[in-house]
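Apart from one protein chain that is not included, each protein chain of the complex appears where it belongs.
And now, chain A:
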Amino acid sequence: MCVCVCVCVCVCVCVCVCVCVCVCVCVHFYLNCNNMKYMRSPPTPEMATQEVPLNETLAHLKTESETLKSKLEEERAKLHDVELHQVAEKVEGLGQFVMKTRRTLKGHGNKVLCMDWCKDKRRIVSSSQDGKVIVWDAFTTNKEHAVTMPCTWVMACAYAPSGCAVACGGLDNKCSVYPLSLDKNENLAAKKKSVAMHTNYLSACSFTNSDMQILTSSGDGTCALWDVESGQLLQSFHGHAADVLCLDLAPSETGNTFVSGGCDKKANVWDMRSGQCIQSFETHESDINSVRYYPSGDAFASGSDDATCRLYDLRADREVAIYSKDSIIFGVSSVDFSLSGRLLFGGYNDYTINVWDVLKGTRVSILFGHENRVSTLRVSPDGTAFCTGSWDHTLRIWA
């Protein structure tokens, strides 16, 4: 709606000879419907006022939100002067790729849902649908600890940086920390410490730089940062419109941000100190099952039920690559980068692992072996191998 107000000022000066000076000042007041500024003052009696019913205001807000979003996409596109694969043309292509299963870890009685590596580069913790959490020395394939959680569907597990504890949770809506006792006879469950409390299932958890803080994401649409010692909530992160399914901490110098992905198809970057969402990306067509930072911390990759993996650059503030293929039909459950960030590994719901050349955008290799969905995938801390967990009850180490 454009409101045009014309103000005409006529100045007449009569000096001997009549000189009329007319000054017309036209002042246009714009109310730009595409960029309504809430700073404008309430409607004055001169302007047409209407009684706006409540649902019309909602519709206006929705339209404004959508137009702002497209304007944002336009702005983002302005600085996008080149595609990643074009820049990567000068890079040498990757040769034949051979990776095999080097270890198979059998012991879970049901679907494996999550796993994490220990900093010692050989131990892992894994959790499954039947409530079992197992700590393995993946190199020898020996089981070192086992805990039975009081709930099923343990969808999240994490190894503490010190290697002395593991955290896990799932349908119990909680995240609990278990110190790893060296006494084989001691019942680990006895020393369990309840840390996080959500109002819906726990989808992911991760220790921050120490054993003292845990970051969690939940089906209740929020993420939260907890103090392990006291169980106190340090910060909560609101902004997702549906279940949050995954998170990853940034490897940055200041170590203050993390990214989360959810069922609302959004990937959000958060400031851990303030709880604010500092960046948001919404280009996937379905639930985002996994997010992982590029090793430099300047970008992150996501894997979704829409069968694509995507790369988002934080400085360019946009999606910069899509990793997809016609023949890949099933969703991605988890992604991770190789140490140099050149390769992106994706675990898929069609039981396979696809290996992508991050720079050129091409699929380098497809790995077969699992007999059911690949539900989790992590590269080891020193990049010598990666581990996958599957609904076929096993974990595999690939190198």
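Annotations for the structure displayed:
What we mean here is this: contacts are C-beta pairs under 8 Å (C-beta built on N, C-alpha and C of every residue); 3 or more make two chains touch, one makes a residue touch a chain; residues count from 1.
We take it that contacts and distances are computed from a predicted model.
One subunit of the complex is not drawn; among "Tetraspanin", "Regulator of G protein signaling 11", "Phospholipid/glycerol acyltransferase domain-containing protein" or "Alkyl transferase", its UniProt record names it "Regulator of G protein signaling 11". Touching the missing chain, out of A:108, A:123 or A:378, is residue A:123. Interface note: of A:105, A:133 or A:359, the residue touching the hidden chain in the full complex is A:359.
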